[in-house]
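Left out: one protein chain. Kept in place: all the others.
Moving on, here comes subunit A:
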Amino acid sequence: MKALALLAPLALIAAAWEGSVALFAISPFYLPPLRDVLGAIGANWQAYQAAFLITLLEAVVGFVAGGLVGVGSGIVFAHAPRLKQMVLPIFIVSQTVPVIAFGAIIVLWFGNTLAAKAAIAFYLTFFPVTVNTLAGMEAVDPRQIALLRSFGAGRRALLWKLLLPSALPRIFTALRLSAGLALAGAIVGEWFGAVQGVGALLLAAMFNEQIIALWAAIILAAAVGGALFALVAVIEARLLFWREEL
């Protein structure tokens, strides 16, 4: 049922793509037929599969690290208001610099490695997660905190039994958002000289005006984004089973 709900919109997009290309006689330069694009992917399956896995790995590493650091710093800020006042503004300022502005520096530092792309994905991920973890923990009903304290709960028990579970819905909202950002980070990282990955395929297709390859790379990017999002959704369904609206 769930798979069907997912497949139906995809089928609709595919039909609209094919249909409009045929119906409006769109030049393949602007929009090649979907079957040609899929055919190109099929013909070069191994290369595309490798690119998919590399970019997914880069994004996942950065995303997981960003998620952990984000939740961690959210917890620290919630417990240390002074530290929050000092450090959170630095976090905010760091986010005002577009990542592309210092992508080259990161590649300079880390070389053309997985770490460089993961670092950029991390940079885009940790901030929304930090802010939402903090907001989620600060939004906990003070009466609920008072109740646990009256049971004799210390900081640790409060954190694990109340604050963190209460903040989970917001944390996952941030993670869903960050999944897309992590992918963008990985692709941007690949633009600074990588020879492998979805970003590299995109650049190569663009420079060589291979329109079909360009669209194939776009579909590949969507597949990586979808995989990341699915990963988050599966974990979310596990942990937030108690939220009715899901």
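Keep in mind that, in the parts below, a contact is a pair of C-beta atoms (placed from the backbone, for glycine too) under 8 Å apart; a residue touches a chain by one contact, two chains touch by 3 or more; residues count from 1.
Keep this in mind: contacts and distances are computed from a predicted model.
Trainee: Please identify the absent chain by the protein name in its UniProt record; candidates are "Iron transporter", "Glycosyl transferase", "Cytochrome b" or "ABC-type nitrate/sulfonate/bicarbonate transport system ATPase subunit".
Mentor: For the chain not displayed, UniProt's protein name is "ABC-type nitrate/sulfonate/bicarbonate transport system ATPase subunit".
Trainee: Which listed residue, A:L12, A:A47, A:I92 or A:L147, touches the chain dropped from view?
Mentor: Hidden-chain contact among the options goes to A:L147.
Trainee: Residues on subunit A that touch the omitted chain in the whole complex?
Mentor: 141, 143-144, 146-153, 157, 161-162, 165, 241-244
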